[in-house]
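A protein chain is absent from this complex, but the other protein chains hold their places.
A and B are the chain letters, set down in written order, and residue numbers restart from 1 in every chain.
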Amino acid sequence: MLRLEKLVKQYKTGDKALKGVDLEVPRGQVLALIGPSGAGKSTLIRCINRLVEPSSGRIELNGEDVTRLGAGGLRQARRRMGMIFQEYALVERLTVMENVLSGQLGYVGFWRSYFRRFPQAAVEEAFRLLQRVGLEQFADKRADQLSGGQRQRVGIARALIQGPDLLLVDEPTASLDPKTSRQIMRLICELCAERQLAAIINIHDVALAQMFVQRIVGLRQGEVVYDGTPDRMTPEVLTEIYGEEDWAATRDKGAGDGHAAQAVAEGDAMAAM
Amino acid sequence: MSDTGFDAQDLARRWRPPPLIASARLRWLLGLGAAIYFALAIGTLEVNWLRIYEGLDRGWAFVIAFTDPDFSTRWIDIRDGLIESLVMTVTSTVIGIAISIPIAFGAARNIAPLPVYLLCRAIIAVSRSLQEIIIAIFFVAIFGFGPLAGVLTLSFATIGFLSKLLAEDIEDIDKGQAEAVRATGARWLQLMNYGIQPQVMPRLIGLSLYRLDINFRESAVVGLVGAGGIGATLNTAFDRYEFDTAAAILISIIGIVMIAEYSSGLIRARVQ
Partner (left out) sequence: MPITEHAGAKLWQRRTTGRQFAIWFGWLLGVALFLYCWKQISDVTTWYFFWDAPRIAGDIGGRMVPPRWSYIDKLWVPLWDTLNIATLGTALAIVMAVPVAFMAARNTTPSATLIRPIALLIIVSSRSINSLIWALLLVSIIGPGILAGTIAIGLRSIGFIAKLLYEAIEEIDKNQVEAISATGASRWQGMAYGIMPQIAPAFAGITVFRWDINIRESTVLGLVGAGGIGLQLQSSLNVLAWPQVTLILITILIAVLFSEWVSAKVRHAII
């Protein structure tokens, strides 16, 4: 459904963030993208919906090359790709409901959106989604009154109301505590399963990724260095992705279920390196 | 210090606060330069003590006038002048804001393309570098005497103030929020409406109220050159040495400014 071919991103400074990435994501597959800071994970995700313009290569979504689209076509393509952000990126001075409905912006004209006259079907869908993420009673709260976990749930609802085929998820848990992180990850994966959505989840926390996804892609300095199932993530693979470190120690702790929270915390510590 | 138990070597050390300017020579030069400058500058004041002595009476008369302002003698002039000033304030602020907002969007580097950005910045620079009173002189020459020239002057001055500060606020927005709106497939106007407007609205309201206040104060000045408002009445009062009437006008201005500041404080607290 999504296919990247030789995707390259070179910044004006000359730094190459992506060096020819090839990736194929079938419908309904949830994929975790891991790698050290600066590996190009964020850039890759933002290139797919062209928030960052790729320098060369192809991005095929449902057989259509996204890189060749004009402004109007790009907006249509973006509707098919919901995005979830690390710092939630809610419009803080709008209410929860307005934030969720802003996911419909690609479908309605300017004046309708200006006067907040969204189609009743969209409003009903928004209520359903808010109920699904457990925030029904918060519809009229302003987004800046919510806690981090609640904000991320609003962010998820906003992405889903677009009716996407693909979710682009950028560090959904990096600003959250370990427990909320797991809840958010579980929610995203459940929703993907319910709606047959593919997702690319860009994540620092390897243990958390292994817990929830079917496929892991490791990125290092703009190149894919690992692509496989979570259970094949050996210390050697981690060294390949992140560099030398005593991975065995972390892995052993992560294996015991009772220490899961600790493993999450250590995953965060690892991410900081 | 001697009883704090430092050893002999420490006792011998002296401590002074480190100077602001490290080089002693530069420090002295700057100090000397400043002293010479102030001596020269004060020398140019050409104080005419006799004139000041004469003026003391008038000065005292003015202070007295403040305790006993005369609203009644020229009440009609004061009332009409103040109303005209207020009318000019409202009109020029509304027109000024209406022009300023598009220019502010154009002058924000993060949303405007380079040519538009340069054009809008140039407009702002022109508006800011010209004094209101100079613009008023020209507008009076071009459009004739009367409040219209004043309104146009104040509207023009509003652009430089409001567009600049609003543009800076737009440049400082949280990019994440705008990016998220863009990612939904929103068009440009929708991005402005959902991604930018909510973020800059409190600032826009605050600046507009502040500018309303400034425009009122300035409307008293443009009258000095015939551009309408209370300034003409005030000028006449000073020319005739009618300090009690002048005091009445000044007290009215101060009172209106105080009311404006107080109410704008209330409104700003509400729109946070």
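Rule of thumb we're sticking to: a residue touches a chain if its C-beta (ideal position, glycine included) is under 8 Å from a C-beta of that chain, and two chains touch if they have at least 3 such contacts.
Quick caveat: nothing in here was measured; it's all calculated off a predicted structure.
In the complete complex, the hidden chain is touched by one of B:S23, B:N48, B:T73 or B:S263, namely B:N48.
Which of B:A107, B:I137, B:L165 or B:A248 touches the hidden chain is settled by the complete complex: it is B:I137. Of the candidate positions B:I123, B:L212 or B:A246, contact with the unshown chain belongs to B:A246. Where chain A meets the missing chain, the touching residues are 95, 97-98, 101, 115-116, 118, 120, 123-124, 126-127, 139-140.
The chain not displayed touches chain B at residues 37-38, 41-42, 44-48, 51-52, 54-55, 58-59, 62, 84, 87-88, 90-91, 94, 129-131, 133-134, 137-138, 141-144, 146-148, 151, 217-218, 220-221, 224-225, 228, 231, 234-235, 238-239, 241, 246, 250, 253-254, 257-258, 261.
Here is the rule we use: only the chains that are shown with their structure count from here on.
Averaged Cα coordinates give chain A a centre that lies 47 Å from the centre of chain B.
Interface residues of chain A, counted against chain B in their complex, comprise 49, 51, 74-79, 81-83, 85, 87-94, 98, 102-107, 110, 113-114, 155, 158, 162, 168. Interface of chain B with chain A (complex): residues 174, 176-177, 179-187, 189-190, 193-195, 198-199, 201-202.
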